[in-house]
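Some chains have been omitted; the remaining ones sit where they do in the full complex.
Naming follows writing order (A, B and C), and every chain is counted from residue 1.
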Amino acid sequence: MSSQNRKIRIRWINPIAQPHYDEPMGMALKQVAEVGTEVEVISLRSEAKMDNLEYRFYESLVIGDVVKVAKEGDSHGVDAMVIGCFYDLALEDCREICQNAIVVAPCQASMQIAANIANKFSVIVGQVKWIEQMTERAHRYGFGNYLASMRSIDMSANSLQCDTELTTKRIIEAGRLAIEEDHAEALILGCTCNFGLYEKVQQILGVPVIDPLIAAFKQAEMLASMKQNFNLAPSNKWSNEPPSESEMLKFGLHDLSDPIGNRFLIS
Amino acid sequence: MSSQNRKIRIRWINPIAQPHYDEPMGMALKQVAEVGTEVEVISLRSEAKMDNLEYRFYESLVIGDVVKVAKEGDSHGVDAMVIGCFYDLALEDCREICQNAIVVAPCQASMQIAANIANKFSVIVGQVKWIEQMTERAHRYGFGNYLASMRSIDMSANSLQCDTELTTKRIIEAGRLAIEEDHAEALILGCTCNFGLYEKVQQILGVPVIDPLIAAFKQAEMLASMKQNFNLAPSNKWSNEPPSESEMLKFGLHDLSDPIGNRFLIS
Amino acid sequence: MSSQNRKIRIRWINPIAQPHYDEPMGMALKQVAEVGTEVEVISLRSEAKMDNLEYRFYESLVIGDVVKVAKEGDSHGVDAMVIGCFYDLALEDCREICQNAIVVAPCQASMQIAANIANKFSVIVGQVKWIEQMTERAHRYGFGNYLASMRSIDMSANSLQCDTELTTKRIIEAGRLAIEEDHAEALILGCTCNFGLYEKVQQILGVPVIDPLIAAFKQAEMLASMKQNFNLAPSNKWSNEPPSESEMLKFGLHDLSDPIGNRFLIS
């Protein structure tokens, strides 16, 4: 049935305990959402106040809360969720605990979309630091053969939006090398903080450039729509089987501290 | 921008020279389409009148026409096209020739969607014959590690819709083995002719079951929407570079026989 | 220099918030330690009181604390640490944050040792649930080609020590199939809770059987000894670079809540 029963609800998880990005992020997402999609942006309550997740240590400090936020969303009617970081942290964990909601993340979503429009792509990352972990993700998702290269622009995640002209210039330089030397046919911007920069790069370099924020959000929206209309649901079998309610009750997992620090809702 | 400039146009290519499936196929697709998506189903004019594509020989006889149909669509404003066969025949070829339209196919689309909801999936195929070629496709797309198994129900493609109760029964038997013995967490129905059967199987077996027709169509719709709103375009670089207009002119490729046998349009 | 400057200090991290396993675990480890090795067993303070980590959700709830415990050990002169769960959770995270201490985990350690005594091995797991994640780990570590199979005995982690005769019987059954049907040449017991069972299995089946607790502890001891005597140290380069002190200070990461719930020390 093509008409949707009710509005689609997408939750974007900002996996940090910094609330001030939530509104601008929500407004940006609303710009790319279908009419009628409800967009909710959540950031965390954690005592760990990082403004970036470039280190595995930082990720480790928020993984538990990210999964708790996913679990909360799953039991409150959210249709799909996005983990808002290109490391796709806790993706398999969130998928296991969710019995109704579909969980996606920028790296997998971007690569899936890129694989529909190019046979080889490169990822433009902020720092060499990121390459090993993101490459491991690419292999996990099966995109090892599609990967022409990962190239660094030597900028930290939270500096990417400081001087977007500079960032764009560096992306273009790295992207040109990826195309000419590594034979990339498309580019993926390897951080959600690159939001808004893809168009200029695409225009200059003449190859498709994937914005991971748009990729992840549209993927989430599509899967949410398929969930509503065609009963698409996350698997709960084998590695995706969540713990039983009774066991979680026994371990006190229903009374865990609230992981939600801030919530921005726009419908 | 979230509001779409104009209606999305999706072309479904029935890669056979049999027109009588076009209307029912179009009606089925219309059922799953977003409001306002224009659905066009094309079948071929070829002298080769197969009603199935289970053999590579049969595929080879239609590949040229499928690519010509894609080229025609690309130059006539189609936003996205689906090659309507789970072998995904001519997929890379169509992607190369298209400079505007995005081309998807059921096997890749189904596996991409499945990889968002399960860590392992099996494909239920009609015949053992299909397994080698579809497995090769799965590896090409990077899904080798996701593939729990391919299991055959020992039915030909064009018999799948004859007695859907029988087909469903066999799919359930094979699917149960895929889950229990191969540890599949989701199933993909490995033929577009399985249309309509996924729900019953999903209900009985309790794992997600992907209908490749829906998967491919929704993927096409999403990518078409991204094309309209975010300038997503197919790469034309390196392996995706199409021949030049002048060279095609020189070789008489603008005057090739019309590949379109039948056209069913519903908007 | 073959004489050691000082005693080796090994920390075993029980990645759960249950203190009552610490002492028996410590006593068991002391049994297998070199004379003079100081053994410390740590369990967590977390509000999440699981007694097993069979679910990714459970893991996600303790990952942050595990890494904090590793960080604490690293800055307090521990030579090597073991993450006491065969999922090897947070292994790369702990390695990144540690600048002095070497971190190992049972799955990687067991497979490395097995690869020295057999060309093919199987892992005997508690439940089918575990297989996908452990297989992914095996591939991450490069042991895909060594893996003959993973076979389940259909028992939960925390039941493995309830009736060890039953557990051993089931391991022997599964192990025999692994040897005869999958051509395993050695077996790995895929849970640290199998402690003490390997000898009987080895004796009956006539192939080497790796106890992951011993494997991980001895690997930690060897690497700690190499650290002391040959300056072996964890890499801090690229993906292993930890955050700077100043940035951690800025984010308040030195004042995080104490993750240590219980400490059992035996020297």
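By our rule, a residue touches a chain if its C-beta (ideal position, glycine included) is under 8 Å from a C-beta of that chain, and two chains touch if they have at least 3 such contacts.
Computed from a predicted structure; not experimentally measured.
Wait, 3 copies are placed, so what's the full copy count for the complex?
Taking the 3 displayed chains as part of the assembly, the whole thing totals 6 copies.
Just so we're on the same page, only the chains that are shown with their structure count from here on.
Would you kindly say which chain has the C-alpha centre located farthest from the C-alpha centre of chain C?
Of all chains, B has its centre farthest from that of chain C.
Regarding the chain A and chain B pair, does the interface count as same (over half of residue numbers shared) or different (under half shared)?
Since more than half of the residue numbers are used by both chains, the interface counts as same.
So, what's the distance in Å between the C-alpha centres of chain C and chain B?
Taking the mean C-alpha position of each chain, the two centres sit 46 Å apart.
So what's the Cα centroid distance for chain A and chain C, whole Å?
30
Quick check: how many Å separate the C-alpha centres of chain A and chain B?
27
Of all the residues in chain A, which ones touch at least 2 other chains?
Within chain A, residues 92, 140, 238-239 contact more than one other chain.
Would you mind writing out the residues of chain B in touch with chain C in their complex?
119-120, 145, 183, 185
Tell me, which parts of chain C touch chain A in their complex?
Going by the criterion above, the answer is residues 47-51, 54-64, 66-68, 71, 90, 92-93, 96-97, 128-133, 136, 140, 238-239, 241-243, 251-253, 255-257.
Can you list the chain B residues touching chain A in their complex?
Touch list, chain B to chain A: 1-3, 30-35, 92, 95, 102-104, 108, 112-113, 115-120, 140-146, 179, 183-186, 198-199, 202, 206-208, 210-211, 214, 218-219, 221-223, 225-226, 229-240.
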